[in-house]
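A protein chain is absent from this complex, but the other protein chains hold their places.
First chain written, first letter: the chains are A and B, and each begins at residue 1.
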Amino acid sequence: MKLKNIAFWCLLISSLGFGLGAVAQAAEEPTLTSLQETLTEKTVALDTVWVLLAGVLVMFMQAGFAMLETGFTRAKNACNILMKNLMDFSFGSIAYWLIGFGIMFGAGNLFFGTSGFLLKDTGQTFASLDWSTVPLECKYFFQMVFAATAATIVSGAMAERTKFIGYIIYSIIISAFIYPIVGHWIWGGGWLAEIGMWDFAGSTVVHSVGGWIALTGAIMLGPRIGKYNQDGSSNAIPGHSIPLATLGVFILWFGWFGFNPGSTMGAVSDIAHIATTTTLAAAAGAIGAMMLAWKIFGKPDASMALNGVIGGLVAITAPCAFVSAESAIWIGLVVGILIVLSVIFFDKVLHIDDPIGAISAHAVCGAWGTLALGLFAQDVFAPGTTGNGLFFGGGGKLLGAQTLGVLAVFAWCMIAGFLLFFAIKKIVGLRVSKEEELRGLDVGEHGMEAYAGFQIFTTE
Amino acid sequence: MKLKNIAFWCLLISSLGFGLGAVAQAAEEPTLTSLQETLTEKTVALDTVWVLLAGVLVMFMQAGFAMLETGFTRAKNACNILMKNLMDFSFGSIAYWLIGFGIMFGAGNLFFGTSGFLLKDTGQTFASLDWSTVPLECKYFFQMVFAATAATIVSGAMAERTKFIGYIIYSIIISAFIYPIVGHWIWGGGWLAEIGMWDFAGSTVVHSVGGWIALTGAIMLGPRIGKYNQDGSSNAIPGHSIPLATLGVFILWFGWFGFNPGSTMGAVSDIAHIATTTTLAAAAGAIGAMMLAWKIFGKPDASMALNGVIGGLVAITAPCAFVSAESAIWIGLVVGILIVLSVIFFDKVLHIDDPIGAISAHAVCGAWGTLALGLFAQDVFAPGTTGNGLFFGGGGKLLGAQTLGVLAVFAWCMIAGFLLFFAIKKIVGLRVSKEEELRGLDVGEHGMEAYAGFQIFTTE
Partner (left out) sequence: MKLKNIAFWCLLISSLGFGLGAVAQAAEEPTLTSLQETLTEKTVALDTVWVLLAGVLVMFMQAGFAMLETGFTRAKNACNILMKNLMDFSFGSIAYWLIGFGIMFGAGNLFFGTSGFLLKDTGQTFASLDWSTVPLECKYFFQMVFAATAATIVSGAMAERTKFIGYIIYSIIISAFIYPIVGHWIWGGGWLAEIGMWDFAGSTVVHSVGGWIALTGAIMLGPRIGKYNQDGSSNAIPGHSIPLATLGVFILWFGWFGFNPGSTMGAVSDIAHIATTTTLAAAAGAIGAMMLAWKIFGKPDASMALNGVIGGLVAITAPCAFVSAESAIWIGLVVGILIVLSVIFFDKVLHIDDPIGAISAHAVCGAWGTLALGLFAQDVFAPGTTGNGLFFGGGGKLLGAQTLGVLAVFAWCMIAGFLLFFAIKKIVGLRVSKEEELRGLDVGEHGMEAYAGFQIFTTE
């Protein structure tokens, strides 16, 4: 605390206009100890700059989700989905500060933390994060934007029919409890970490959690009016702005360069490798999904390519630091196939209405990425951590731990999600009225229109 | 200058293809002195990387303002408001380089700088910024994007009725003179700094300045046609794209992580605390404004929540480095109330037509944030600077200085603003013709439409 404040004093005192300027600096002879102290201080500053900027990029992913979800839904519900994105971040950031961060990283047991609420730190509270040199609030900031990501994923699958008050309640509960508990298991020194499960930046911790809860929400809500016909066939309900959706995907891709490389939580040159695997997997996901959609539907559908990017990013999130560039491309290409089939499966077979494909992109691809770590990991990229995966001679032990992790998180999210949405349904109601849904949630929930002055068709 | 250029030489010479590669490096034995020199050089590089990237984030806020203002106004005026945002940054950056930076930070008297135009530096010229190690042009860049922010705020309140030539003139005058003079008072070693007023990142310096000038502009222009009825009641004129407005708010929130933490003007780990207070205040502002709007209007209005974010960010800008996370939340919650009441007050009571709520968000919340510093500051966060505020046992002295600063800046901006707009009115005219206003400024001022090919209602 002291060392850094000396610089800060100088900064502020002189900004008072005392005109002292850069006086104190370096008047004395350097010693080995003084140099080392300065070097340590500057290393912390460098780490903080990196992790904070990475966190800021992740924060901007909220804009990406907002644009993606808005673009892929109808104009009459645009304000609602935008407000949802804005408010889940607002409520989530405070809820995670109050409670979630303590549950996730505070000292406790193998299942959840029981200390560290409001970032109160006795010095031992956050031992699970001692490996990073950055200040506690930098850890909070970086982890908070992750929590907000998990919460915001859910809304995509529940779009165009959920009561606004329901959004707010579940955002708080997910950010404060459901997400941090999984986080504790894997990143906070919990039981999944103990059995050797790895998830570098959160394919499971963040994306699958969001995705599986989204699944429970979509099931509890039922499909939008007009989505499925009597004969069981499904109608496409096209989104109202592909430009906004595409912008959203570019913003997400951009932000993911904070999400994955930033998860080093320190400035190390490995971030270059992580950025490389991240972008190659996303590119391969887009290519794979576009190709398969072209083959199946006869035309290269933009929505599928966009979801391919997201799926690729989600899948590489767990293994990004542990696999080669070649493996990243393979992981992405598999995503391309998986996401197209998954979207079709949930829609046509299961009749679960997920307006933007959040379940396929986040839950399914998140599970795939977590398992892919068990297949493609190579000891050389982070020696002494994951060891080799199945495809590189490491046997099935790692894959087993990954599988167990995927299943455990699936089970937890399904149970917690159903309980959550059941409670909301009973207490305040989960779904808007039929009239409101037809008219649009913008007018019904918020008393306003998204595009005043534009002519909009209102077919349902 | 020399040290850094050695690296730069190597870089460029070898890029010539001479194939020398990384030759020179580290052939010699290190000494204490050589290590310290290298460490100092790298510290400057780290500081420069941080401040420059922070400045780049602030620059991107121009896109945020452009989207916010465009989204909250009508489609027929979209090109005009966009062009305004583009051109105020363009003219502003050059005007600030030519004149503004010298007035703000150049050596001079307690009221304005009288040297340092075109960044000419005799070595003593910019003593008021000597506390930061970064190169002069980095200081210029970071301060320039702040100046452009102050200038761009004004246009929101004057939207949909101002002549384009008027925008250009006032952008130049604000960036070159009005804003830098206030900046000199508080950040350039001027009289308000002397009496102990603090404004870490510019609630008053940037936002209130923009906001109060906006107020004079809105008064001088009068309301848009159709805004107020004969009986004194007010009509809502809804914006044409809530998605763009929301995107704008997310971009602004994103950019504010350059605005506030970057105001350290050096890489220090305190940036984590600043980012934390910044985001919590914004979140609390959104929550507070949404809640109150819900209570007053019966529905959670999106515009109010969006303005709550901006208001929260504006308010925390002054105290972000000096207050606790808890205090930041309180400051934000008060913003939530303040902004809703302020918007209603200016609209319904004073009949001042501010299309996007710029006066409330920037002037009122900026004043609140500056005063809040006097209430919530705690010595522990930046020892030896502000001391404790009123709520933490520091007595009323700090609050007194803050109040004086708020009032002085208010007075200066009102006088300068009225003179400025009066002069523009006399010389080139301030407001477009009634016909042009009804038809839209896009066609009238720019000979084009924002959405060619879309059907747009033209009600006024």
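Convention: a contact is a pair of C-beta atoms (placed from the backbone, for glycine too) under 8 Å apart; a residue touches a chain by one contact, two chains touch by 3 or more.
Values in this document were obtained by computation on a predicted structure and should not be read as measured data.
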item	value
Among B:Ser93, B:Thr162, B:Thr216 or B:Thr317, the residue in touch with the chain that has been omitted	B:Ser93
Residue of B:Leu32, B:Ala236, B:Ile296 or B:Val428 in touch with the missing chain, whole complex considered	B:Leu32
Of A:Lys84, A:Lys139, A:Lys227 or A:His273, the residue in touch with the unshown chain	A:His273
Residue in contact with the excluded chain [from A:Thr162, A:Ser175, A:Ser303 or A:Ser360]	A:Ser303
Chain A residues that touch the omitted chain in the full complex	32-33, 35-36, 39-40, 42-43, 46, 49-50, 53, 57, 74-76, 127-128, 130-133, 187-190, 193-194, 196, 238-243, 246-247, 249-251, 253-254, 257, 261, 264-273, 275-276, 279-280, 282-284, 286-287, 290, 297-303, 305-306, 309, 325-326, 329, 382-385, 451, 454-459
Residue numbers in chain B that touch the chain omitted from display	4-5, 7-17, 19-22, 26, 29-32, 35, 38-39, 42, 44-46, 48-49, 52-53, 55-56, 59-60, 62-63, 66-67, 70, 78-79, 82-83, 85-87, 89-91, 93-94, 97, 118-119, 134-138, 140-141, 144, 164, 241, 244, 247, 445-455
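Everything below uses one rule, namely that only the chains that are shown with their structure count from here on.
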item	value
Centre-to-centre distance between chain B and chain A (centres being mean Cα positions), rounded to whole Å	30
